[in-house]
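Note that one protein chain of the assembly has been removed; the remaining protein chains are unaltered in position.
Then we have chain A:
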Amino acid sequence: MLRDRLVSLSINHPRWVFVSFLLFAILAAVQIPAIQVDTDPENMLPHDQPDRVYHEEVKARFGMHDMIVVGIVNETHPAGIYNPDSLTTLHQLSEAILSLEGVIRQDQMALNLVDNITQEGLGTIRFNWMMAQPPENQAEADAIREAVERLPLLQNTLVSGDHQAAGIYVPITHKSESYRLSQEIQAIIDTFDSQDRFYMAGLPVAEDTFGVEMFIQMAISAPLAGLMIFVLMWVFFRSFVLITAPMIVAMGTVIITMGLLIGQGYTVHIMSSMIPIFLMPIAVVDSVHILSEFSDRYKPGEKPRQALQEVLGHLFTPMLFTSITSAIGFASLAFTPIPPVQIFGLHVAFGILLAFLLTVTFVPAYIMSLSDKRLAQLKDHSLQEDDNSRLGRALSLTGKLSVKSAKPLLAIFMAVILLSAWGVSQIQINDNPVRWFKSDHSLRVADRVMNSHFSGTYDAFLVFEKNLSQPPHAQLTTELTRILQENQATAEQQLALQEMLSEAENNDFDRFTSDLGALLDQASYLDLDNETLWLDLLDEVERIQVEVKYFLSPEILDYMDRLMQTLQQSEDVGKVNGLPTLVKTVFRELNAGDDTHYRLPDSARGVAQTLLSFQSSHRPDDLWKMVTPDYLSSLLWFQLSSGDNQDVSRVMQQVADYMAEHPLPDGVSAHWAGMSYINVVWQEQMVNGMLNSLMGAFLMVLVMMIVLFRSIKIGLLAMLPLSITILFIYGLIGWIGKDYDMPIAVLSALTLGLSVDFAIHFLERARAIYRATGSWPATVDEVYKGPSRAISRNAIVIAIGFTPLLLAPLVPYITVGFFLATIMAVSALVTIVILPAVIQQIKDKDRLFGGQQEA
């Protein structure tokens, strides 16, 4: 049998155990320096997830980059940011940022880098830089304000509507540069002697900063957790010899598990960074069981072999079961389609099983290698079995109370369950990676300030696409052939057209039609007799050439314009930018800046010529941020003041409602992209996935309980305390209005595996005692001495083991720490209060526990 083989191996060959343990630990440890931190929320979705693939494709299609947004705020000057000093500072800062390595300078946006279109006398328009030089006096600053206010694409994007804040949008080559760049930008800011305040926002900075702080938390919180457990065990056992073994098991487990994760090439995501903190408390518990029971049985002077074999024979199965149930709880996270959560769950599950293996091999080997003198010391420090301790007395009272007042207690619990169920129905599923920082973190402050002034710093993109019913080349060929037939063209002319078609052949339709047009044009000169025929063909080619550029057509631009205007009314939408805004603005300026001309031109050619005028500016390529060069796809940029996925979802619903009422033109489709949308997608997946994980873990643990106890009733009883606990905790979250975010979601499944341990121990012992005594009151009395104390002590170790997370600088760690500690405490309490009360209500206890047996 596996158990005997493992035990005899470790007892007979402790050296082998030490050497192989050490080898594995070293092998794993050398992997760790290759650690790569991953804080990109996009990675919450698998690389091939359709929404993510589409998001990436859209970013490339419209040449979008990750951005750092630098905000300059002046709330004291009456003109706000529009004063010579602030604008000079902005100018200097923007110019200095341009030359930083890693900045895509041609795409940087700030007042000094954008164009202004103005009227200069009658019938004259002027294209010039908005702020080539900083203003020298207030009048010049006011002129800039007036210019910005006339340009809807800039107003509330580059400068806030209240004039108090201006932004510099810094596109960067790669997200991983953003922390360094934000530091360099800060260094430039620090050289200014300015009355203005500066803020930096933008998801890349948040991500990269998060990564840096994650390292800090791993370097501080994990060792702190180790120290905490060490101190706690010292308080319980007061023997270094005794607690050295569990500490080595815990360290070994953490090193090998992290080494395995990193060695496989996985990046360390926010969840995985918590693995050490999860494993340490879980890993020590089993060794503590072995050591304390060994010290009870071992008599000084004897060989330890006999006592060890007895202890392990007795403890192996329950330890295996509790380890497996805990592992199942974590492994069930693999049912959630979020890669970082899966990797976390599977590796913690591995770590728990590894900790079990180390406990049953290393700890016996450790004991075998101790000298007699040390072993004798161990005996002196055996676990105090004191029924008169404060904990002991309290537990004994609890037991009496729960049996005596079973009915009122059950009534209270029913009430709690009902209230919790209502609370669960109130749960708000909501997350926003910026909120992973504490409320006073500079990034959260920047987020608040920027969003209070501007329309919003959260981006979502509604991408429109025209799907051509057939490839335009084929459509064109069909049309031209039709015209030839109508005109009863000669074979010679048909051949001539065929030659032109093949000569103009090109994948790019615009170029194809231009070349073909040139050939037809030429033919109309050379073949004057058939001039009209060639010109008819030319007209058709040009008609289709214009028609194919769908997003020049007033039909779709008008649709987008109306959609924008409707959505602009929504409280959740700060601002919508799009091609219609650009076309209308340029059209107005072409028409002497007359506000009545703030509208779309009447024809596609009119739109094309308006855009040609826009392209005669300093930044012609800004057009391609809104429409593709083939005019088959265009996007609306939604600026949202909140990145909370509830708010984003509401905007998406409003757009869906609009489209239901006003159907999209034929052949046009619209899809969402952008980081705010990606967040919504993974959070939806997380909720559904978590439900799967929870159900999966629940069923597996239930089956294990039934197998373990060989009783359906006791199996169900074992699930009762943790079910109530999870319901209560989530009900509480609903009640107090804490958002259901990623860390909260992850907790449900894994606590299931952890807290079932209490019920196992409780019911195991209760059944054994009942079988021995045949009396329920005697059983209760006995259970509330040893087992309840062990349960309480384990709950305290685990709960306190997680408390270092409360000191973490990042919110998800704090959440996990707080809720895990709470769940442990509550489920231990529920186990020892509710189980006796429920069993009290079951009439036939002989059937429940399988009858009295010989002791």
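Here are some notes:
In this text, a residue touches a chain if its C-beta (ideal position, glycine included) is under 8 Å from a C-beta of that chain, and two chains touch if they have at least 3 such contacts; residues count from 1.
The rule is simple: contacts and distances are computed from a predicted model.
Not every chain of the complex appears here, and the one that does not is recorded in UniProt as "Outer membrane lipoprotein-sorting protein", selected from "ABC-type quaternary amine transporter", "Outer membrane lipoprotein-sorting protein", "Aldouronate transport system permease protein" or "Beta-ketoacyl-[acyl-carrier-protein] synthase family protein". In the complete assembly, the contact with the undisplayed chain comes from A:Q133, out of A:Q36, A:T76 or A:Q133.
From the options A:S613, A:N692 or A:T773, the residue with contact to the unseen chain in the full assembly is A:S613. Within the set A:G399, A:G423, A:P601 or A:P836, the residue that contacts the chain not displayed is A:P601. Residues of chain A in contact with the chain left out of this view: 60, 63, 99, 105-106, 115, 120, 123-129, 132-133, 508, 510-511, 513-514, 517-518, 525, 541-543, 545-546, 549, 552, 587, 590-591, 601, 603-606, 608-610, 612-613, 615-621, 623-624, 628-630.
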